[in-house]
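A single protein chain has been removed from this complex, and every other one stays in its place.
Should a chain be cited, it is by its letter among A, B and C, assigned in written order, with residues numbered from 1 in that chain.
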């Protein structure tokens, strides 16, 4: 009949490996191939530049609302870098760089944010779910996919992303609880970027860390420096290995910072100080990682410049390909097809009604049609020959198409 | 750049004061007046017997489905015993004894479970919410009421009850989080009775305790022996004091056991063993408490018998009053009034339609009417004179009626 | 052919589909060891094990979102909301994801899941256990909404729902669970989703209903024949969405008079859509206003008064007679 402390049999740890000055804790340095380090660096840089370009396009009125990733490149890329192709990604709406790493075509990202549903197409063989806007809801899908994996006895894992704000949603709670109870191979990665629009992390929950929420579900939880790509990678690697070995889910809190606007519709000046942003600029994940790579002699300033310039060209091509695609899609309205596998009678009727109401376009004379077709062929040929960035995308899609889901695991 | 344990600045404790053999940890014995101890004992016994009677009535086809409390008398009464009248109770559907302690009329409980909405009426001055059937949803109301209290600067607290199963619901999560963030005077009491219908606590969550879920919200959490009314009282008392002093919410897990069926529609033989039930019968909260009271010389076997017999009579009267009330209500259909403060036009139409469809009753001759009225008067007079149990109820209601909410605090 | 209750018939469908397709998984609160609070999933766990018959934590959004994930991955979850009155907790998962995943992923992913929910009044249940809100789901693009009325069509429709590549909300009229038996063939039987049925032919008046209300509707039709010599054509919708308006609009052209019956609240209820379609497609044939015999637009009362709330054969007959006299 005592009053005594209960041993909860689990601790919450904090992990940081590479600090703001580029110094490293060598004991903790993860074992990563040089190629992987360089690929990660390139992806982080690409993520940053693509983000900037998107912001630009949006400000220029060419694109709708989107959520920039600036500052969170390490948190998302360090984590997905632990995944294999056969694994699954369940993103929220702020994982552009992670989605691209996992095979999403940048052109499609632009298309989707320009309001074309066609941008949402996910090719076969790429196991990414579409971006999820309703905060927190996707975490349950990751738990369920994890169960599917277990059920089918596959050696896959599933990783889901969400923000600090999402941890307040009931779905987050239910997802972690289900994952715990059914011991699914699900890695829950919280990008705690300190803000949920205008709500600071401190007002989202009274808990000291978000990582400790794992205790509520009896699953491992860890807090990492989310601007330290090595720490994120190391923590995610552990979690992925546990999951792949049938040891169940993990919750990772990446402490990072949203250096830009919430979305392009947001004005952060209303709720946070410039000083805070400046403080975090000093903790930038990219410059920190570059210092590390330079120390390791894997990267020089010269090379960084080269990569920057390659990325610039690549993005240019992507944007060009996107502009072209947009033109192609203009006037095409296919809104009736996607809702069901087969159109039910009433949708056939509505479609007919819709089409009968379209302004009638005058039939083009045959000659003009032929001319257009020829031009299109030419353009495609030119693309295949020269425009690498976009072209790779097209090829990738073509390759993926025939692969079945099951086969994609190999 | 370390990997180190985070100090979460909070522990989860287990509290037990009075054990199954009636032995007590004197250091922990709460300071409770004799009267309170005896009142609690009587309420626990009344709860048990009333429960039995309800089961009986249900089995006899006189009542609909309900959820017995057997075994959980200490968990709920120990907790509400810490409340003052001005405080608020937000129950789930298994707090019959607690609701009665807080002034709910047993006759109304019977009425509601017999399918009469009239049983749901809550008199002014009694700050109990109606029983909440949708699991976990009511916890949010308790958080909101807590905010109301804080907002108005009152010295009230609000206590809400729910089961182990409820901790899996998103609303539970959101409620504890809101209560934490807004530091509301809310006491969350989980009656972990080991079962959510057929689902054992162990399959509800992978967490070692439910109490540790408090860590997710940075609020105090404690696990107590829920069959030990002293421990429940002590833990609740602490929580109530904190809340009243503006120190915010607490989560209390009472480890108890549902000794009976989930509801009268349930057959526990399908999912649990008799041995398990027998094991818990030995931990019965009432016999344990009686041993304690006897040791303290507050209660004798003789007195227990007397109380039992009083309770029996009381329940008899309640049931009689209920039967009478049911008869009064028969044929009365008032389903249009409760939905809005004022009937909108379309409900007036529907009501007229409904009434026009009622089988027409032949008008009674004047004489018969007068006769009936006279009889009714007589009955009421008789009631007031003799039938104490039910009469007290009526008086209570009459007294409460004029009091305003504001005033009820005194 | 055995005479089965609806509970047994649904149970049969689950047994057979799980046997046939090992991707079919059943999950929900108490569906495993307890066999479901209505025993609909009785025996499944013994036969198919815990991996395919999953007792879940108590969380409706959880069950639904988890099922969506399973379905995206390639399983065919049949999940249960213990009562339809708790299904609203899963509404955002169904609306935002189950109903849209096909569109959102450009066809790559789809959500072949069934969400079973016992619905409706008439069993003296507790508060929140008697609702009939099929209109919520029927109004949600991307969801199908099915309500059987007899053991045989319950079985056949559930088989179709499980095989459907898109999410199907499957409301089970709990007051019909054990109310009567019907011959149900042992061998496979399906009824296409999106198809209504004329269950009684007639020339004078069209009665449209579905689910538990088919019984008072048919009862009314019989009495009307006996007492008034009126021939009612009775239509069982079976699928609420995508609604099959072909039969009832044709029937109305023949009879010119229509009464419809549902226990859901009247305003903005399923009946309104039926009327809208009748006006759109049978306008010139309508000889009388279309009457709705429905639940009232109030909080459904506790069980002592629920039969005052629910449509009865008497209420239907009265509306029918008024429509015929118009």
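Note that a contact is a pair of C-beta atoms (placed from the backbone, for glycine too) under 8 Å apart; a residue touches a chain by one contact, two chains touch by 3 or more.
Keep in mind it's a predicted model, so treat the numbers as computed, not measured.
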Answer key for B:107, B:141, B:262 or B:288 versus the chain not shown reads B:141
Check the options C:33, C:179 or C:272 and report the residue that touches the missing chain. C:272
Among the options A:12, A:54, A:90 or A:112, which residue touches the chain absent from this view? A:112
In terms of residues, what is the contact footprint of the unshown chain on chain A? 64-66, 93, 112, 114-117, 119-120, 133-136, 165-166, 168-170, 196-199, 203-205, 263, 265-266, 270-271, 329, 333, 335-336, 338-339, 346-347, 350, 354, 357
Absent chain, residues of chain B that touch it: 88, 90, 117-118, 120-124, 129-130, 132-134, 137-149, 151-152, 170-171, 174-175, 177-178, 181-182, 338-341, 344-347, 405
Where chain C meets the left-out chain, the residues are 85-86, 88-89, 91-92, 95-96, 99-100, 103-104, 127-128, 133, 135-136, 138-142, 241, 243, 264-265, 267-273, 275-276, 279-280, 283, 286, 288-292, 296-300
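By definition in this document, only the chains that are shown with their structure count from here on.
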Tell me, please, which chain's centre (mean of its C-alpha atoms) is farthest from the centre of chain B? A
Using mean C-alpha positions as chain centres, tell me how far chain A is from chain C in Å, no decimals. 40
Taking the mean of the CA coordinates per chain, how far is chain A from chain B in Å? 48
Specify, in ascending order, the residues of chain B that touch 2 or more different other chains. 168-170, 203-205
Going through chain C residue by residue, note those that touch at least 2 other chains and give them in order. 56-57, 59, 61-62
